[in-house]
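One chain of protein is taken out of this complex; the other chains stay put.
Letters A, B and C name the chains as they come in the text, with residue numbers starting at 1 for each one.
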Amino acid sequence: MDHTRGLKTPKEIIQKMMEKDAYSNWLGLEVLSIEKGSCTITCEIKEIMQNGFSIAHGGIAYSIADTTLAFAANSYGYQSFSIETSISHLRKVQVKDTLKATTNEIHRGKKTGVYQINITNQDDELVAVFKGTVYISKIPW
Amino acid sequence: MDHTRGLKTPKEIIQKMMEKDAYSNWLGLEVLSIEKGSCTITCEIKEIMQNGFSIAHGGIAYSIADTTLAFAANSYGYQSFSIETSISHLRKVQVKDTLKATTNEIHRGKKTGVYQINITNQDDELVAVFKGTVYISKIPW
Amino acid sequence: MDHTRGLKTPKEIIQKMMEKDAYSNWLGLEVLSIEKGSCTITCEIKEIMQNGFSIAHGGIAYSIADTTLAFAANSYGYQSFSIETSISHLRKVQVKDTLKATTNEIHRGKKTGVYQINITNQDDELVAVFKGTVYISKIPW
Partner (left out) sequence: MDHTRGLKTPKEIIQKMMEKDAYSNWLGLEVLSIEKGSCTITCEIKEIMQNGFSIAHGGIAYSIADTTLAFAANSYGYQSFSIETSISHLRKVQVKDTLKATTNEIHRGKKTGVYQINITNQDDELVAVFKGTVYISKIPW
């Protein structure tokens, strides 16, 4: 029996998610690639994303990573929800920087998955590392 | 010798930070209270903050917590920077919910501090728990 | 229908777990109290637990917390497994210190639970904070 039969493709799922995702659209996220368990997203930092130190707010890198996690984890066809996430901010992010988030699927079990997401800037410097654990439901997209 | 002499007060620092913090202003964050090592912030969830599941994007709760962390940690008068943060999303957040972030200063050493931040909704239900570790610099505000 | 009917009590479960738990016995863990979702454990630090800095190895506080997490999470009668855990080491632990781990059940859902565990020493100083997320199975003890 083919468990993937009738399931939407990664592109169909992410298109459906992105259409409704007002916040990711506000951030200006652009999906460069999407496959099962893998996603690459870019974002250009704008003035409205600055914090009290005149650099990008930590919530921006987190938000980019969290969307990337959601897309990678949901791409298999079943709805998945973030349980626990952590992020280390390694380098300052400035206005006009272009960030790129790439995924590494560390583990994909039946019930849970673990993804690492690296965020780099236009000079290929690592600005943040994110780790996310998701719960994989049986609800198809 | 009084090391706090000449340092700005918590209110002066947070006013200065908030003025420049374009993103926290976009989120509509409102500071209810600020003291040394302690901060309470509220935020009303808007449609623009939704993700692909039509609930608040995980980045919103993270961002509220991250600003609250920054304000609590910087309130002593010295610039402090987030090193490592984690958040567990426990309950769905809907449009029109009003979130409240409150701090618990777990540890304040010479070089580092650890803060836990609870985020509750208007029904006093816990929607997320956040833990943040900061590096405390010797740069005064 | 009573879902707890026929399930073992917290004390029965922890007795069964502790009997087989060779490592927790080696650590000398003593369970002070156990109830549904709550557990308190103490441990006296021995020379064999030291690291290269002549203080307790970070793995000792983690191990005490991890056993405490397991006992609190399994006490409801269903087998639960740790998914993600983090610990902040806040204060040095010395040989002959007596540590006490206490639980705070932050969240108990159908599939997952989140527990915070504080570890204090004999002077009631916080030496470490631990957060653990568990997956709750349907397998009864």
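One rule holds in what follows: a residue touches a chain if its C-beta (ideal position, glycine included) is under 8 Å from a C-beta of that chain, and two chains touch if they have at least 3 such contacts.
Because the structure is a prediction, the values reported are computed rather than measured.
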item	value
Chains still shown that are in contact with the chain withheld from the display	A, B, C
Which residue of C:Thr9, C:Ser86 or C:Thr120 touches the chain not shown here	C:Ser86
Residues from chain A at the interface with the omitted partner, ascending	86, 88, 90, 106-107, 109, 114, 116, 126, 129, 131, 133
Chain C residues that touch the omitted chain in the full complex	16-24, 26, 47-54, 57-60, 62-64, 66-67, 70, 79, 81-89
Contacts of chain B with the absent chain, listed as residue ranges	83-84, 86, 111-112, 114, 133, 135
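By definition in this document, only the chains that are shown with their structure count from here on.
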item	value
From chain C, the most remote chain by mean C-alpha position	A
Shared interface numbering between chain C and chain A [over half = same, under half = different]	same
Superposition rotation for chain B onto chain C, Cα-based, multiple of 5°	180
Mean-CA-position distance for chain B and chain A (Å)	22
Cα-centroid distance, chain B relative to chain C, in whole angstrom	29
Intercentroid distance (Cα basis), chain C paired with chain A, Å	33
Touching two or more other chains - residues of chain C	86, 114, 133
